[in-house]
Each structure stands twice: as C-alpha cells, then as structure tokens.
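Provided herewith is a single structure, encoded as structure tokens, for subsequent inquiry.
Only one protein chain is missing from this complex, and each of the others stays in its spot.
Chain naming follows the written order as A and B, and within any one chain the residues start at number 1.
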C-alpha cells in the first residue's frame, strides 16, 4: 500500500475546480442563447421580416465566439477524470461513464453536427429547415447538459448501483434510476434554465447598450423585448427549481444543507432564523456575527413549521458508529480480496453500507492502513475522522447566499425591463438600460457560485457516502500537476483574452457591420421546399 | 403525399403522448422542462409579434 500524497490531491482538486469553473463560464450562455436564437428564428419564419434574420445572424455570431471556448474547455473535463481522478474513474466508471458516453452519442453529436449547418446553411436551407436546425442545436446542447447532470447527480445522490467486492467498484444495476434520479431532474432544469437567464441578460444588456447609444433602434428594441420576456419567465423557473434542490439536499445530503444554512446545532422550529449574514468558523465550529430573519428557515428548507433540521455537530456524532463499522467493512473487504472466503464476505456485507466512512478513516489510520488500527487507537482515529464528514462551511454558506441575492436581482431587472419594453418606454429609462448593461456578467457569476455551492457542499465525497475525494485522485507526483497547471494557466488566459477581445469588438461594431451582406441575401425568394434553395454551384 | 403527411403527424402525436405519459410519470421535472422551454420560446416570440403589432404602419419611434 502506497501512501497518498495530500499535495497531489489538493492540486488535482484545484485544477479540476479551475477548469470546471472556467468551462462553466461559457456553458450557460450556450444553453440559453441557442433557444433564444430559435425564438428569434421562429418570429422570422412567422413574420418574414428581414430584421429577425439580422438578429439571428448577429446574436449567432456572438454565440459562435462563446461556443468555441465552451466546446474546447469541455474536452478538458472529459480528460481530467482519467488523467487526474484515476481511482474515482475505476471505482465509479461503470456508473459514471455511461451517461457521459450517452451524452456524446445522443447530444453532443447532434449539437456539433447541426451547429455547422446553423452557421453555414443560411443560403442552402429554407427558412423552416434552418429553424429546425437551430432547434436541434438548442436541443442538443441542452441534452448535453442533461447527461452531464445525470452523471453529476450520480455523484451527489448515488442510486441505481451497488458496490461489487469482486471488481472493487460500483456497478450499475438500474439505468432508469440513474436517469430519473430526482437530483438529476431538478439540477438539470435548474442549470438549463439558469442558462436561459444568462443568455437573456446578455442580449438585454447589449441591446440596452445600442439603445443608450441611439444605434440600431429597430434591431435593439426587438431584441430587448424578446430577451426581457425570455428572462423573466426563466428567472421564476430558476428560483422555483432552486427551492426544489434545497428540499432534495435536505433529504439526501444533510451535511450539505446544514453547511449551506450555517447550522451547527439542531434547528429549533418554528422560530429558527434564516441567517442572512454570518461568518462561519470551520475551526471552532461556530458562527460569528450572526444576523438572521426569524421563522424563515424551517418553512424554507422543509416546507413545514415543525420539522427539525439536524445541525452539523449532531451529524458528526451520528457518523461515529458508521466510521467504526466502515473500518470493519474495509478490513473484511481486504481479507475477502486475498482469500475469497465466504466468512469474510459475510462480514463485509454486514458493514457494507458504511464502507465509505471506512475510506475516510483510512486517512487517519497508521500508515493509511485500517487493518493496523489497534483497539486503543480506535477512538482517536474515529475522533480525527469525525470533522472530515463536513464540507467547508464558509465557502458553501457564502456561495449559496451570493447566488440567491443575484437571482433576486435578476428577477427585479427582468420584470422592470419587460414592463418598460411592453409599454414602449425604453428610451426614457436610461438608468434601467445602464443597469442592464452592467448586469451582463452577473448571471455568469451566479451560476459559478451555484456550482460551487453544489460541489463544495458535496465534500468530502466524490461519490456521496461511498468514496472520499482524497482517495479519488491519481497516484502520480507533484511535478505532473505543476506541468499541467502551468499549461492550463497559460492557455486559458490566452483564450479569455481572445474571447473578450472579439466579444467587445463585435458587440461594439453591432449588426450594421454585416448589414450589406444581409441585404443582398434577402433578395433570395425562398421557396416552400423544405430542404434546399440554391445548390452549391 | 397527403396521406404520408397525415401518417407522419399521427406518429408524432403518438410519440409525444407516449413521452408525456412515461416521462411525466417517471420524471415530472423533465416533463416540466420540455413544456416550460417551449412556453418560454413561444412567449418571447409572442412578445416580438406584439412589438410588430404595436408599431404597425408607423416608423419605430418610441421603443
């Protein structure tokens, strides 16, 4: 048994967090902008007005700049499970790889194939066929998100799989349970619709910029109107699904919900306050400077006035017997692996449910070998393991609050925007327009913090209650990590610089930049044939 | 041709119904996403169509 280098684990976590958060800066815009483009094209097909084609092409161009980096950085994610999380991939690959592979087959292929036609097919497809292509791109990109979140839900709320002592890994036994995991459902809708919000804010903000400058009025007013309506419904949906996710965490991941709410002791319904502000102290296991709103927490989390939410200290105490039992499970498992004896297997089966806690204790066992723990060491190992079952409370607590506050801000902004646009009073509300412009990056911030809440709150596990994070990493040295981290830092900095340069350039140039081309293209009369107008000759 | 189109439409309706029954039962939120997304797209489109109606015949001045 080689011992695990904590430095490698930390660097792997750092690299994964960095690359995932970076990837996730671009994904939400893709998820939303595709459906927004489909909405624009729907109007184009219905009304036949040229301005909607200009809109589809202009927003499509900005979509393309964003999409490229989204695709590129997504490849990184698929590699990293193998390159950096070898033990995780071995332990959970049978379960986790399946949704990823289905994602490729069902969604990514569709999205990527049709996105080429979406950009290049304007003159080769009829309006209806092009609209269908755009819808397929939108569907494809969102189905991609679906399968990724199905995989993610399997990490957070594992179901539809069991541990197999003969192969030393989780093996799936019900794909239906994996796909219809309640966590997957809520998370997918929450994430996808958060993408709609991001896209709506993006379009609304840039349109506001044109209106403020007095340019492209025809174009900007229509874009603003559509984005505001797109955004307000989406924001309502995001908040609803956020509430559903909170309920699910309460049922399946008590440590996460307790950390989100900064709840060290058991709650006292009904008057338990919801903490609007606090500085959680992970070391001392208490909060400083608490400011709370009484009577809110219980109904918010449990949808009832009399249910107690278990606090983190109590959760630690409850974990004690599971840690002892988990250690026994691991000892029996190792014994079974060497002898294949039926008694060892029976012993393992008796403690199987707590195996993950045994893995957690491995970190504190002498020589990282649970079999070497003596009678009198046991209590000290259990005591050392106990605090490990909690996530970083400060991070989880605050990222959740930032996300929530931002989502309320979006609600306000979209509601005002939609109202003012429907009343046709946009150019008299410069303050609102400026707020829209400045709010463009905020949904990206909100989705990032949402992601941090979900994944930091999942710690210390990669597979909740089964496999701890520190055990999941690959067994290579620090130098490998330095090499890859340096490369990522360099490449990703270049990417973001190039993308921002182009985004600003084309947003400033505006749709009039390629207007002359659009004029000449509009002379084409499109026949009703679904497939093709002029062939390529 | 007409018949083929009718059969195609009928098939699409059957698939949609089966999807609604199965997914609506197993995964209500997935179903909600499908319905909700279509609604969001169509409502946003309706907003644009309303815009056209509001400004019909006149040049766009007040936006």
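As a working rule, contacts are C-beta pairs under 8 Å (C-beta built on N, C-alpha and C of every residue); 3 or more make two chains touch, one makes a residue touch a chain.
What we mean here is this: contacts and distances are computed from a predicted model.
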item	value
Protein name, per the UniProt record, of whichever chain is missing from view ("Cytochrome d ubiquinol oxidase subunit II", "BlaI/MecI/CopY family transcriptional regulator", "Na(+)/H(+) antiporter subunit A1" or "Ribose import ATP-binding protein RbsA")	"Cytochrome d ubiquinol oxidase subunit II"
Contact set of the excluded chain (shown chains only)	A
Residue among A:42, A:98 or A:287 that touches the chain left out of view	A:98
Per the touch definition above, residue among A:49, A:217, A:286 or A:476 touching the missing chain	A:476
Among A:16, A:36, A:67 or A:397, residue touching the chain not depicted	A:67
Residue ranges of chain A at the interface with the undisplayed chain	1-2, 57, 61, 64-65, 67-69, 71-76, 78-79, 81-84, 86-98, 100-106, 108-110, 112-117, 119-122, 124-125, 164, 166-169, 171-173, 175, 334, 337-338, 474-476, 480, 483-484, 487, 491, 495, 498-499, 501-502, 505-506, 513-514, 517, 531-532, 535-537
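Basically, only the chains that are shown with their structure count from here on.
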item	value
Geometric centre distance via CA averages, chain B-chain A, whole Å	27
Contact set on chain B toward chain A in their complex	26-30, 32-33, 36-37, 39-52, 54, 60, 62-63
Chain B-facing residues of chain A, complex	35-36, 38-40, 42-43, 46-47, 49, 52, 142, 176, 179-180, 182, 185-186, 188-189, 192-193, 196, 211, 217-218, 220-222, 224-230, 233-234, 237, 241, 244, 418, 421-422, 424-427
